[in-house]
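Have a look at this one before I ask anything.
Showing chain A:
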Amino acid sequence: MNNSTENLQKEIIRSSGVNPKKCMRCGKCSATCPAYDEMEYHPHQFVYMVENGDIQPLLESKSLFQCLTCFACIERCPRGVEPAKLVEAVRLAVIRKQGANHLKADDIPALLDEDMPQQAIVSALRKYSK
Partner candidate 1 sequence: MQKVTCDTLVAKACELLENGTVDRVLGWKNGEFVYDVTPALFTTVDDIKSEFVFNDFCGANFSKYLIEETRKTESKVLVFLKPCDTYSFNQLLTEHRFDREKVYALGIPCEGMADITKVKAAAGDGITAIKAEGENLVISTLYDEDKTVACADMLAERCMVCKSKKHVAYDELLGEDGDVIDSNRFDEVEKLEAMTEDERFAFWQNELSRCIRCNACRDVCPACTCEKCVFDNPESSVANKAISDSFEEKMFHIIRAFHVAGRCTDCGECSRVCPQNIPLHLLNRKFIKDINSFYGEYQAGAEAGSRAPLVDYTTEDIEPTDAVLKGASDNA
Partner candidate 2 sequence: MQRIGVFVCWCGSNIAGTVDVQAVSDALQNEPGVVFSTNYQYMCSQAGQDIIKNAIAEHKLTGIVVCSCSPRMHEATFRKTAAAAGLNPYMVEIANIREQCSWVHKDMPTGTEKAIILGKAAVAKVNLNAPLKPGESPVTKRALVIGGGIAGIQTALDIAEAGFPVDIVEKKPTIGGKMAQLDKTFPTLDCAACILTPKMVDVAQNENIRIFSYSEVEEVGGFVGNFDVKIRKKARFVNEDICTGCGICTEKCPQKKVPNEFNLGMDNRRAIYIPFAQAVPKVATIDADYCTMLKTGKCGVCSKVCTAGAIDYTQKDEIIEEKYGAIVAATGFNPISMDKFDEYAYNQSKDVITSLEFERLTNAAGPSAGKLVRPSDGKHPHTIVFVQCVGSRCAACAEKGKEYCSKICCMYTAKHAMLTRDKYPDTDVYVFYIDVRTPGKAFDEFYRRAVEEYGVHYIKGMVGKVSPEGDKLMVQASDLLANKQLHIEADLVVLAAAIEPDKSARPLATQLTASMDTNDFFTEAHPKLRPVESPTAGVFLSGTCQGPKDIPETVSQASAAAAKVIGLLAKDKLTGNPCVAASDELMCNVCSSCERVCPYGAITYVDKEFRMPDRTTRVRRVASVNEAVCQGCGACTVACPSGAMDLKGFATKQIIAEVDAICR
Partner candidate 3 sequence: MQINGEFQPKIVAFCCNWCSYAGADLAGNNRLAYPENVKIIKVPCSCRVNPMFILRAFQRGADGVILCGCHPGDCHYTSGNYYTRRRMALLFSMLNYLGIEKERTRVEWVSAAEGAKFAQTMNEFTEAVAALGENKRLEDLRCKK
């Protein structure tokens, strides 16, 4: 692991407040995840990869933005690991790197259509407006 990855790993662990070492690899997070099939890295893999400093693939992964932030994995995890917070932290790292905000409140009306669930907008704002 090089220095910048290590720093990134530390930063993600710090900002998420998650201790990936608590994970006992039961996979209940991934069993719970409603967006499982959309993600190339699944919640349990997120935890494992962050723990191992395997950050780069996560940064480049589209899974990051497929996570619904529904927090089901947090709710169900028997060890209190909170994988969604890790996903969120990685996402934040990506967004910080990109610098600019992707979604502004003003843009929202144009994006709305009747089929769009409320929760999707809320989580989109949470995802893109950091």
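Keep in mind that, in the parts below, a contact is a pair of C-beta atoms (placed from the backbone, for glycine too) under 8 Å apart; a residue touches a chain by one contact, two chains touch by 3 or more; residues count from 1.
Here is how the candidates were picked: all candidates are chains of the complex that A comes from, given by their letters.
From a predicted model like this one, the values you see are computed outputs, not experimental measurements.
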Between 1, 2 or 3, which touches chain A here in the complex?
2
Mind listing the chain A positions that touch candidate 2 in their complex?
22, 24-33, 36-37, 42, 44-45, 72, 76-80
